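The next block holds one structure in the form of structure tokens; read it before the comments.
One chain of protein is taken out of this complex; the other chains stay put.
Read from first to last, the chains carry the letters A and B; within each, the first residue is number 1.
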Amino acid sequence: MIRFRSLILVVIAALITASCGGSGTTPAGDNERTPRLNFYNWSYYIADETIPDFEREFGVRVRYDNFSSNSELLAKLQAGASGYDLAVPSDYMVQIMINLELLQPLRTENIPNLENIQSRFRNLPFDPDNRYSIPYQWGTTGIAINTRFVTEEVDSWGVFWDERYRGRISILDDMRSGLVPALKLLGYSVNTRDEAELREARDLMFEQKPLVRTYSSETYMDLLKSGDIWIAQGWSGDIYQVTRENPDVIFIIPKEGSYVWVDNLVIPKGAPNRTTAEAFINYLLRPQVSAAISNYTGYSSPNRAALPLINPDLLADTSMYPPDDVMDRLEFLEDVGQATLLYNRMWNEVKAR
Amino acid sequence: MSKFNAGRFFLGLHAWGVFAFIYAPILILIVFSFNQERINAVWTGFTLDWYRRLLTDADLLDSVYNSLVVGLTSTAIATILGTMAALAMHRYVFRGKKLFDAILYLPIVIPEIVMAVSLLTFYVFIQLTLGLVSVIIAHITFNIAFVFVIVQARLAGMGSDLENAAADLGATSWQTFRFVTLPVIAPGVISGALLAFTISWDDFMIAFFTAGVGGTTLPMRVYSMIKFGVTPEINAISTITILFTMLLILLAVRLEGIFKTAKTIGT
Partner (left out) sequence: MKSLQKYITLGPPAIWLGIFFVAPLLIIFVYSFFERGIYGDIVYTFSLDNYLRAIDPLYAKTLWRSTWISVVSTLICLVLGYPLAWYIARQSAKMKKLLLVLLIVPFWTNFLVRTYAWIFILRTEGLLNNTLLSLGLISSPLEILFTQTAVIIGLVYTYLPFMVLPIYVSIEKLDRALFDACRDLGATSWQSFKSIMLPLTKPGIISGCILVFVPCLGAYITPDLLGGAKSLMVGNLIQVQFLAARDWPFGAALSFIVMAIVLLLLFAYARWGTNNFDKAAEAK
């Protein structure tokens, strides 16, 4: 009985801590004693010291959660009052979120460091006046190759259809990215809304499926490092992180072209700590902070003032900061409106086959 | 050697083979958590680095805290509600009793993913902010079922004679509960609570769908670590979780709840 009673006591104590400490229900207002910030970001997409430094300097407690795809982010934000103050959707997703009225305008007077952003990354098509979003990091999508096993020169998406690499291939697990190799090989836009073109792309991906080891947007990094996978569709920064540990891996942008993406800082509607979020955005745009993130993640910085502080090796890497002629071959992903349903269906069919 | 003994020998061989199959992966994880090599499964030397790294990983420690809060809170509430449900089913006759009985078992038998998506849809529908609280509510819901099943088994073993006798002797129903029923079902309640905590501690699926701000639990963290393949650190965190669970189980064995638990799960 004594044991039982002490169990009850422990439990009650836990209840009390939970109702005081885990204040998930009570959105902290801007005026609260310890200001809070709820930050929703991609996994491993920030430098180790970024958040602790901010917390120390501004006396803010940051709650940091991660998502792994744009769709997951949308699903959680669409759940209504999400409680997040700051999130990092990619370009086309920003457009979707604006259309769905999920974002609130940024008060740029609170973000003076906005001027650090390179002009080519300002006023991008998905948010013409930077009303809702500010670029965080950008990068390209291409092919990672382990040169220890793949000795030939690879310059085309066609390599994903090469029988010799059966079981050594990984494709990004995402309805927009996953169809890109086929779309580009066929010479179509990554933003096509044409059903016949998408069908063709799907059929090509069907053909390719037996060669695929895994559809993955995360695990492929580890598999590349270890040599389980030799050829992977991947994102530039991810591959940079792989290369640091396994120098055999290189990253190329195929001659057929690919897409370039920008991840952006946005403040969801109903964010409880809007002012703090803006202060945090401003902090992230500081040259040192921005450069530290790029040096850590390997992704490219849209921050002009940060460029001098970025690791010169990275800056010199033409797959990370492609020259203009390569940039011309790259498209931005756009919201495709009604055709989203088609993409969804085609990708579902590829995966389910 | 007679034929019968040969059969017996192979039976034993098989049994220990299966135990090896069960334990080998766990032992391998533990051993390799002390390995220096980061990427490949080759032994290159002993190190405690991965453990040191875990202790300084603030995100990970946060998620451990979240898991503890979710586990303890949901266990506490589910234990109370589950026990009440078992008592009600044991004592009273009411309309829809059969239906209620079925509903109490359903959270155990329907696929986790179905429960996860239905809760997410529901939260969106009622516009509840996803966070730690939404995870706790979800965990309470499935844990009620587990506590119920175990306490009910205990009550069934007790029958109603004792309680009737107490009532005949003039005890009020509170007294009957406090001095007759509760002591008898206490071990069941405790095993129920331990089971509930373990299940909550282990749950990934439902937390993954229902978590929001500040709701990242340890399994969610581990899942994302696995996806990114931070190999030896996962081994280290696995080892710690395994040891922690063993401790809990030892505690459960001490409380003699485990066999009843096993049997209730089994039948």
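Convention: a contact is a pair of C-beta atoms (placed from the backbone, for glycine too) under 8 Å apart; a residue touches a chain by one contact, two chains touch by 3 or more.
Every value quoted in this text rests on a predicted model; they were computed, and no experiment measured them.
K.L.:
Per the definition of touch given earlier, which of B:L55, B:V114 or B:L169 contacts the omitted chain?
P.N.:
Reading the full complex, the residue touching the unseen chain is B:V114.
K.L.:
Among A:S216, A:Q233 or A:S300, which residue is in touch with the absent chain?
P.N.:
Selected residue, touching the omitted chain: A:S216.
K.L.:
Please identify which residue in B:T75, B:T129, B:T198 or B:T216 touches the non-displayed chain.
P.N.:
Per the contact definition at the top, the residue touching the missing chain is B:T198.
K.L.:
Can you name the residues of chain B that touch the chain not displayed here?
P.N.:
Considering the whole complex, chain B reaches the absent chain at 3-4, 7, 11-12, 14-15, 18-19, 21-23, 25-26, 28-29, 32, 40-42, 81-82, 84-85, 87-88, 91-92, 94, 100, 103-104, 106-107, 109-115, 117-122, 125, 137-138, 140-141, 144, 148, 173, 198, 201-202, 204-205, 209, 219, 222-223, 226, 231, 234-235, 237-238, 241-242, 245-246, 248-249, 253, 258-259, 262-263, 265-267.
K.L.:
Of the residues in chain A, which ones touch the absent chain?
P.N.:
69, 71-72, 74-75, 78, 96, 99-100, 167, 173-175, 209, 212-216, 223, 226-228, 337-338, 340-341, 344, 347-349, 351-353
Following the convention adopted for this analysis, only the chains that are shown with their structure count from here on.
K.L.:
Between chain A and chain B, what is the separation of their C-alpha centroids in Å?
P.N.:
34
K.L.:
Quick check on the complex: what are the chain A residues that touch chain B?
P.N.:
Of all residues in chain A, those touching chain B are 1, 3-4, 7, 10-12, 14-15, 17-18, 21-22, 24-25, 27, 38, 40, 43-44, 52, 63-66, 68, 75-76, 78-84, 218-219, 221-223, 225-226, 245-246.
K.L.:
If we count contacts the way the header does, which residues on chain B are in touch with chain A in the complex?
P.N.:
38-40, 58-59, 62, 66, 68-69, 72-73, 75-77, 79, 120, 123-124, 127-134, 136, 183, 186, 189-190, 193, 211-216, 224, 226-229, 231, 255
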